[in-house]
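Mind looking over this structure? Questions follow.
Heads up, one of the protein chains got dropped from this complex, but the rest are sitting where they should.
Right after this comes chain A.
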Amino acid sequence: MLPYKLIIVLLMFLPGLSWAKSIKVYPGRNSFQKAINAAKRNDTLLLQPGVYKEHDILINKKLVVIGVHYPVIDGEHTSQIIFITADSVILQGLQVQNTGRSSMTDMAAIRVQNANHVIVRNNKAFNNTYGIYLQNAGFTVVQNNIIQANSEDELNSGNGIHAWKCHDLIITGNDVSGHRDGIYFEFVTTSAITGNVSHANVRYGLHFMFSHNDTYTNNRFSDNGSGVAVMYSKGVTMTGNIFLHNWGDAAYGILLKEIADSKINHNQFLKNTVGLYMESTTNIAVGDNQFNENGWGIKVMASCSGSNFTRNNFTGNSFDVATNGTTMLNHFSENFWDKYDGYDLDKNGTGDVPYYPVSVYSVVSERVPTAMILYRSFLTGIMEQVEKVMPSIIPDQLKDDTPRMKKWKL
């Protein structure tokens, strides 16, 4: 009996042993940094409302920093603002604004450096070069932040959420706009990007390089200069995302370059110049997606191999599929194409004649862009019909042998 009582008595003293305190911080000259220096490990700093004109604030011990009614940390366009170099720091409820601009260093509003288990949530980052910069971080959560800037060109701007050489990140519920790239991943593995909105960025909504085994789901990427780019990665899963209204001569819903063993499911590609662009990809499953009112639904280059396109809906696209060669090592099956005019005699829901999704005019206009001015004229209609009877220009290997008669309900 004695050990039990002893343990209970000891447990009663436990809260007193942790020594964690809540400290209120008020605006003043370097008051935030002084408070951090004075605080002990595990303390909570409650930043009171007001403007803190401080920069290069270093959080180098395990602290919880909570802003009360969004206190403003203003870097006054001089330098970087908050550095987090300790594990398990929680930073929330701050409005961090006006970093400096430099071509030597990447000026970030909140920088997490060589730390694990950090949580950065519910912050607002306005008018910074880089919003949240994760460098060699692990198991870190970036959640529900609002990150805005007014970048005008690619050279003088940075990324909203920038992650470099990290692992096991969770980026969720953030709203990023007006940066160079909304979310930037380089050498980031086994991470999840979920429920973010990335819009009106100068270059990419999401830029993704050398980052293996990552998942991104239920994000929305719209009106970005060039859409989303995913390059040199493998094991990427993309589900339930919306790619909307990315317009321009190099704008893509998603651009995939040298991607292997990945999945693209249940996404919606709406009103993009090119919905899905694929180059040198291997073994990608593209299924259950909606391609609606895009210029080109899919552009799949002849360097892609082993990909399957199944159960997608193609509606209202100017051109469904385009390619640049005659070899086709990918497989299309069971898609719904609104331009399909075949028949289904045995009523099994699958068309009896194959559908050739590459339109002859997309090939012609690829060769001679000016010819696009004659698109949808009676003459080009005749050309399409002739090509259907005797295919000579379009790649005849690119076809869907089992086109659906009815739209998939996705």
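What we mean here is this: a contact is a pair of C-beta atoms (placed from the backbone, for glycine too) under 8 Å apart; a residue touches a chain by one contact, two chains touch by 3 or more; residues count from 1.
Just so we're on the same page, contacts and distances are computed from a predicted model.
Student: Just by its UniProt name, which of "Spore coat protein CotJB", "Leucine-binding protein domain-containing protein", "Acetone carboxylase alpha subunit" or "Cu-processing system permease protein" is the chain not shown in this complex?
Tutor: The record for the missing subunit names the protein "Cu-processing system permease protein".
Student: Looking beyond the chains shown, say which of A:Gly295, A:Pro354 or A:Pro391 touches the absent one.
Tutor: Selected residue, touching the omitted chain: A:Gly295.
Student: Which one, A:Gly28, A:Pro49, A:Gly248 or A:Gly349, makes contact with the chain that was left out?
Tutor: The single option touching the absent chain is A:Gly248.
Student: Using the touch definition up top, pick the residue from A:Ala38, A:Ala371 or A:Val386 that touches the left-out chain.
Tutor: Residue touching the absent chain, from the options given: A:Ala371.
Student: Go through chain A and note every residue touching the omitted chain.
Tutor: That gives, for chain A, the contact residues 247-249, 251, 271-274, 293-296, 315-316, 318-319, 338, 365, 367-381.
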